[in-house]
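All protein chains but one are shown at their positions in the complex.
What follows is subunit A.
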């Protein structure tokens, strides 16, 4: 998992409430055997005019020019500005996978659905809850200003506007630690790598037959 410390990036304002995981990544893509490749199908039904199929080459599909992510001024956006209850619906982890692979590093909204919120942290995507009126102000500025960027600093827990105004946000201390250090569940266990190795050495002495018997030729 990529660590998240400080990030400055272009803002894409997605002005809809209750964006659900089926809109983030439609269900036909869940049949995949992969956990990558979903970025091109992020918001598939909004982004494209035709119906998307798994495994398809999306470069020639007809684009919905009105959709925010298809507008030239939002190309390369890495900060998603959203409305309340973002990520509601199913528990599919494909939703944060798709957002992350598309290039988003953080999502700012007045509220998030629980499971999506959790899944995002596990995948290096920082969900930030700001007050309703702060989010409103950011929407106004982002829509009014081409190339509008925000800076998110996880250590100091602040979002900084181009004019220097800062909004503080809350984050659970444990999750902050994991994100700052790029630790997913596996990363966390690997912090105990020394203990695992020491155990393994003892285990091998007690039961040497458990090691090395299986080899692919």
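Methods note: a contact is a pair of C-beta atoms (placed from the backbone, for glycine too) under 8 Å apart; a residue touches a chain by one contact, two chains touch by 3 or more; residues count from 1.
Following the convention adopted for this analysis, contacts and distances are computed from a predicted model.
Selecting from "NADH-quinone oxidoreductase subunit J", "3-isopropylmalate dehydratase large subunit", "Cytochrome c-type biogenesis protein CcmE" or "Multicomponent K+:H+ antiporter subunit D", the unshown chain of this assembly corresponds to "3-isopropylmalate dehydratase large subunit" (UniProt protein name).
The residue touching the chain not shown here, chosen from A:15, A:114 or A:185, is A:185. Although one chain is not drawn, the whole complex shows that of A:144, A:173 or A:213 it is A:213 that touches it. Contact between subunit A and the unshown chain involves residues 1, 31, 33-36, 184-186, 189-190, 192-193, 195-196, 199-200, 203, 206-216.
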